[in-house]
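To start, the structure itself, in structure tokens.
Of the protein chains in this complex, one is absent; all others appear in place.
== chain A ==
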């Protein structure tokens, strides 16, 4: 508990946190509106299969990079400045420090993302209303998709933290978190169709993003299982980071 409070103080006492979160919010809302406008200008042939919820939440797919990088920075910054030694001198149990960072990060990212996602939904639907493609909050799955989108971003931030704790360097960590989020999908271009579909389905981002849509298609996992897969990746990467922190010199 005291570790969590300490990490929250650190988290909110630097401008870089605010900048990352502000850019995430801007991307969530901005790209949601932009994508809705694109869809309005090119209305779907079959409105029944149109995912008005998913379209308005599409900004999450861009904002994920901002929160992923924030997750990396939370720990690589401490290594860059030698502050990590002060941190571990104050709390020699390193795994609880990482857990405190993960909790602070996930909590704040979720709390900031949720209103942004709600805003993107409202703004997106008002754009889609021009072609009568809009839906309301009571649309089945809409509430789950909205909360899910904020949860997705919180988990991506934790993935960034796990990667950062493992690699300890900002440049490498940022590159790696981009790799985790888009690497497998890029790889599918080089694979035979069947394998490509499987790789795509089980990749962290496509699996986790299913929760932000309501019309589920066969190329991806369903919302629940998909999110569970994302959580497994996050847990795995965080465990890797914890292992590295525990076993090597600070």
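Quick note on the criterion: a residue touches a chain if its C-beta (ideal position, glycine included) is under 8 Å from a C-beta of that chain, and two chains touch if they have at least 3 such contacts; residues count from 1.
As a convention for this text, contacts and distances are computed from a predicted model.
Candidate names were "ABC transporter domain-containing protein", "(2Fe-2S)-binding protein", "Acetolactate synthase" or "Stage II sporulation protein E (SpoIIE)", and the UniProt protein name of the unshown chain is "ABC transporter domain-containing protein". For the chain missing from the display, the contacting residue among A:46, A:217 or A:249 is A:249, taking the whole complex into account. Only one of the listed residues, A:43, A:92 or A:179, touches the absent chain: A:92.
Although one chain is not displayed, chain A still touches it through residues 2-3, 5-7, 9-10, 13-16, 77-78, 81-83, 85-93, 249-250.
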